[in-house]
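Read through the structure below, which is laid out as structure tokens, and then see the notes.
Here the complex is missing one protein chain, while the rest keep their positions.
Presenting chain A:
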Amino acid sequence: MPAVSKGDGMRGLAVFISDIRNCKSKEAEIKRINKELANIRSKFKGDKALDGYSKKKYVCKLLFIFLLGHDIDFGHMEAVNLLSSNKYTEKQIGYLFISVLVNSNSDLIRLINNGIKNDLNSRNPTFMNLALHCIANVGSREMAEAFASDIPRILVAGDTMDSVKQSAALCLLRLNRTSPDLVPMGEWTARVVHLLNDQHLGVVTAATSLITTLAQKSPDDFKTSVALSVARLSRIVTSASIDLQDYTYYFVAAPWLSVKLLRLLQCYPPPEDASLRSRLTECLETILNKAQEPPKSKKVQHSNAKNAVLFEAISLIIHHDSEPTLLVRACNQLGQFLQHRETNLRYLALESMCMLASSEFSHEAVKTHMETVINALKTERDVSVRQRAVDLLYAMCDRSNAKQIVAEMLTYLENADYSIREEIVLKVAILAEKYAVDYTWYVDTILNLIRIAGDYVSEEVWYRVIQIVINRDDVQGYAAKTVFEALQAPACHENLVKVGGYILGEFGNLIAGDSRSSPLVQFNLLHSKFHLCSVPTRALLLSAYIKFINLFPEVKITIQDVLRSDSQLRNADVELQQRAVEYLRLSCIASTDILATVLEEMPPFPERESSILAKLKKKKGRGNLPVIDDTRRNVNGNVEHAEKTEAPNQVSTPSFTDLLNLNSAPGPGGNLLVDVFSDNAALSSTDVCEENFSRFVCKNNGVIFENQLLQIGLKSEYRQNLGRMYVFYGNKTSTQFLSFTSSLSVLDSFSPQLNMHVKTVDPVIEGGAQVQQILNMECVSDFTEAPVLKVQFRYGGMLQNLAVKLPVMLNKFFQPTEMTSQDFFQRWKQLGAPEQEVQKIFKAKLPMDTEVTKAKIIGFGVALLDRVDPNPENFVGAGVIHTKSIQVGCLLRLEPNAQAQMYRLTLRTSRESVSRRLCDLLSEQF
């Protein structure tokens, strides 16, 4: 008999759904829905009290409408009534509505909590389960506050039913995720660990999930779980499948529990106890052995379940990274899967092997599968699998196979899916650089990259090749020759023109001896591309031309003619025009010596970490990138090269801007002469300016950013958890800024802790004018990351990009609190738990002046409390941080030591994250 009989149920609901399904058009559907919404609304508002059945029917209709993607803004009250009913059907539908539709900050939460409380205390397991489900699904702070202390009690009580225990464990897990500070640790933790021994495997599974999460946070408290998990795992692995009856899934004994236990063990290092360790090794060996046994069923579910356990066991082996034999066996097993007919297994094998590649024991073993992986790249039909193959090739690459792998990746790139091209380009660029033995290969590879996938070569990549060429004089001649040859192609990518222009401008002289690449030939070649290029590239080429004048006096006349032509001198683009005028003038009036000084070869770039790697990391997100820079395999000692930075742009700038006195207008033109790059530098300046950030910790107004073009000033005011900031943009030039936009982004992709609302500004800022932008903000909960203001505008035809970290910090939401000495110390003691206190001892960076310190503490937002500390030298303060969700009381004490020129700063608040953040902020101020 089916568990749900189709006949009964709500006819009204069925009719409504049928109506909707019969609607011929979207409009008809919306019309029908609106009619129904009106009907339900009037029913809910009507005088006649509705019976539970009707309420249930209407709530079901609302749920259906919601699923179709329509807003539901009423019915919540009725749902709350339903869940308070003592009829199961009504209660159940009420809970369903709440957990689907109610968001965490609903006004009704108090009423809902009341209902939940009654059900939790009802001792009716069904009701308790419904209540626990609701808490877990909504997971709001208010609920955590109300129930976090009850749930551990339910979980470990002796008389709790198994199904309730299961729900309680997961509910607690959920609350621990959403509001970890509210879940009290205590004596229950020890008893939770013992749930691993429970009779009921469902309870064990739920408890394992809970313990895994808790153990990640405080491994020491749950250490005992290792021995219990190994014992449990061993019993499952060695059992005949029939022992576990219902928990056997397609002839595999308790696969989910095994997976969870293996996950839990990945929170810890290999067990130190020898017998425990050997028992675990035995388990892992058994799991590996089972993979070789003939399948007990042909069904895919059987092999899935078996392999789920196997892959998790391999993860654990990789995590422990201590048993060479197991690692190699794991690698061989994965090697088998690489050729399996199941696509899922090939996918997972590639993914797991990526992890194996970074272990010193198995790196070599992984490399033996290179041909298979390369083959996968060529033949797999599924882009997800091909992408994993690329990842694995990247992870297994070392100096011995770099050339082959890079070549294969380049071949694949020719017809790779668009969605993963940019990533492959970055990977190739990194590998080519990291494992370059001779840099001619490196240069070839990057030029190939540009040829094959020019559109996907980001600026970082071509900047990088230029940095490397400039820093390594053994490759400069070769680079010049190669770009010269590459530029011969009738159609070449603009990125190649950029690289070519830059390199020939710097090192064209190295190949000028050959009559086939004489200065004039070089110039004509570059200039033949000029008209097809965009403005920034043309600007770069103009700079290359002036460098040519210095390198090759014989082409001076030709180049001057080009610069003098109307299309340059009267170019509509201000930047190009300015460059043409300045370069022409420079070439006419400056003596050879001056010219040689001004247009000297670029100095080497400072050695920095590759910005490409940073870009790849950002693109892939944390954790997904196999680590290839670990020292173990760092065979290439000198791979770290320069990063494109601002430093060279500014080298010796002032000396010749004075000298020439050519440009009255401030701006990039001023230091363009040396560096053909600088316009691109402006474009790529993704570096966030934080220079003045810390100056705003204790004050609200001032100038946060200033360069030659633009000044950004701030004025801000805060009240409780709300704030408003006025941002003033001042145009310091006499020219308009066009397409001016400014927007906010938070460094941490998404921050629900701080709501910000920005009013848009006028896209034009006249020369010398100032415009104001208003920014409203609301602090939802405590936060660390400050928002970043991104400003973009065109000045003289060139896009300017800048990013400024806005001084919105947690302490801005302080309200000072006055209190007496007695109150202060009483509260100080209450906040005595180790995680509530954060202390820092640091050296004074500024002169120790009492009055200045006082002003800063008041500026920080707390009340400065007089005559509280027995030592008059010390400063103490108190305040409350206001956020939308909570208020956090905060006490601070600053103890200066004039002799040692040191300070000790102590913060106590009820939340660790708050204490830490405040301490970090304030300690930078003295």
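One rule holds for everything that comes next: contacts are C-beta pairs under 8 Å (C-beta built on N, C-alpha and C of every residue); 3 or more make two chains touch, one makes a residue touch a chain; residues count from 1.
Just so we're on the same page, contacts and distances are computed from a predicted model.
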Checklist entry - What name does the UniProt record list for the absent chain among "Armadillo repeat-containing protein 8", "AP complex subunit sigma", "Kinesin-like protein" or "Aspartate--tRNA ligase, cytoplasmic"? => result "AP complex subunit sigma"
Item to check | Selected residue (touches chain absent from view) among A:K55, A:H76 or A:R174 | outcome: A:R174
Next on the checklist: Can you say which of A:I40, A:I93, A:L120 or A:L393 touches the chain missing from this structure?
Outcome noted: A:I93
Checklist outcome for this item: Given A:N118, A:S149, A:N332 or A:S384, the residue that touches the chain left out of view is A:S384
Checklist entry - Taking the entire complex into account, which one of A:L37, A:L201 or A:L921 touches the absent chain? => result A:L201
Checklist entry - With respect to the chain omitted from the figure, which of A:G139, A:P219, A:G335 or A:G889 is a touching residue? => result A:G139
Checklist outcome for this item: Of the candidates A:H76, A:R232, A:R346 or A:K481, the residue in contact with the absent chain is A:R346
Checklist outcome for this item: Touching the unshown chain, chain A contributes residues 2-6, 8-15, 17, 21, 51, 53, 57, 60, 63-64, 66-69, 71-72, 87-89, 92-93, 96, 100, 103-104, 126, 132-133, 136-137, 139, 163, 166-167, 170-171, 173-174, 177, 201-202, 205-206, 209, 212, 246-247, 249, 255-256, 259, 263, 301, 304-305, 307-308, 311-312, 343-344, 346-348, 381-382, 384-385, 387, 620-624
